[in-house]
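Structure record follows, encoded as structure tokens.
FYI, not all chains are in this one, though none of them got moved.
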Amino acid sequence: MRLADLTWPDIDSLNRDLPVLIPVAALEQHGRHMPVFTDSLLMGEVARRAEKVLGRHALFAPLQWLGNSHHHLDFPGTLSAEPRLYLDLLCGLVENFLHHGFRRVLIINGHGGNDVPGKQAIFELRQRHRDRMDLLLLFATYWHLAPGGHAAHPDLQQPEMGHAGEWETSMVLRLAPELVRDHRQAPDVPFGQGFEPASRGWTMRDRSEPGHIGRPALATPEKGEALFEHFTSGLVRLVERMEAWDGVTWDG
Amino acid sequence: MRLADLTWPDIDSLNRDLPVLIPVAALEQHGRHMPVFTDSLLMGEVARRAEKVLGRHALFAPLQWLGNSHHHLDFPGTLSAEPRLYLDLLCGLVENFLHHGFRRVLIINGHGGNDVPGKQAIFELRQRHRDRMDLLLLFATYWHLAPGGHAAHPDLQQPEMGHAGEWETSMVLRLAPELVRDHRQAPDVPFGQGFEPASRGWTMRDRSEPGHIGRPALATPEKGEALFEHFTSGLVRLVERMEAWDGVTWDG
């Protein structure tokens, strides 16, 4: 179900153990070949497909497109919440649902830069409500929910998701091809290893002149469709585990 | 133009005197007869129509649906930013555009509860950039831009916008009639005068059991269409004044 379409009496009648999903993404540069709304388009599509499968088994909030994108601010058009504001924004959305009595909440994310703040927010929320052992507060980035994404289509060559690379470009080609510009001319930009296994603070300007990472030129709509299906099924599986949770134990 | 559809080089090529619009609204209860996304649907439609008219003369950010709605939190489903978070959210969005060099920014609002924080945000922003006399920072609620809304259609009976009343119900009937439930059964809820001309702090529970104010039963899609046209033209006029501004004087 889509929260946006319901009236307050509709919502009042829902079982408070219903899994709630809060999709979050970003509005940030995605290379010379893709629109700034890419992450939001893709997360929105994965959520739309999952909502269709799950029907009355889950409640979806509208997508929050404003993300944690300060590392892209050197590129015109990027909109980004201040890092602490973003933590408050995420915590606040979950608190709204807790206020209404819901107990099982998933922040489902479609932007790499939201990964750390999303985990931080979930930690803070659980600590604020430390006595509520009946709460199931989750955060996940959609492409982590279905490992083996590179096997979703036989022709995929990138080993992992990369900013505006083969995977994302394929998905936008499937969804809104009119918004993609000359991706076949986009150069390969290697991932690099940074200082792994340490985490290094970075901005995109440190890593890529055009603003993407990976190989957009390899993108096709067929790969995009395969990735959408792969990621949607990962998300559906997680929500089914949320619904099946016994309300007590650590595992699900 | 829609920011969401552009690439960063597209945005980089824009004249920084272009008027920028940031539509904001809310997700909050709208009575027993309308969906919680009502304000966002309506603001979105007004923005969509204005964008169509203005074309390359204005840049529209996507709608920020999370609003300042704590006064509706007693009704299930309402999502609302903490009041100070909402101020930061508005300021942050405008700061993003200033960072990219834009100088003429309008926060265009579709929810009564955003009116005071929107003005507060614009005040704060102007003071932070006190030396920038080239900035035009505006806030407006769409139904204030075209006075005489009650004259937009001859059968309109409410004298002003009321929460989920004749006007808003008419507009949703025009836009998404399948989301409206039994509005003809909705009781009349008088506006009351509160302690005017003083401002009284309130929550909706103080004023209305069903959650609306006004007369939803009078709504028709024809009134809705007339109101959309009326409000859209008011917004377009304002953006034209923004574009025509000389970049120096107080008046526009």
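A and B are the chain letters, set down in written order, and residue numbers restart from 1 in every chain.
By our rule, a contact is a pair of C-beta atoms (placed from the backbone, for glycine too) under 8 Å apart; a residue touches a chain by one contact, two chains touch by 3 or more.
The model shown is predicted, which means the values in this text are computed figures rather than measured ones.
The full homomeric assembly consists of 6 copies of the same chain, 2 of which are present in the displayed coordinates.
Please note the rule applied: only the chains that are shown with their structure count from here on.
The distance from the centre of subunit A to the centre of subunit B, each centre being the mean of the chain's C-alpha atoms, comes to 28 Å. Residues 3-12, 27, 29-37, 40, 61-62, 64-66, 73, 75-82, 85, 88-89, 92-93, 96-97, 99-101, 179, 181, 211 of subunit A are the ones that touch subunit B when the two sit in their complex.
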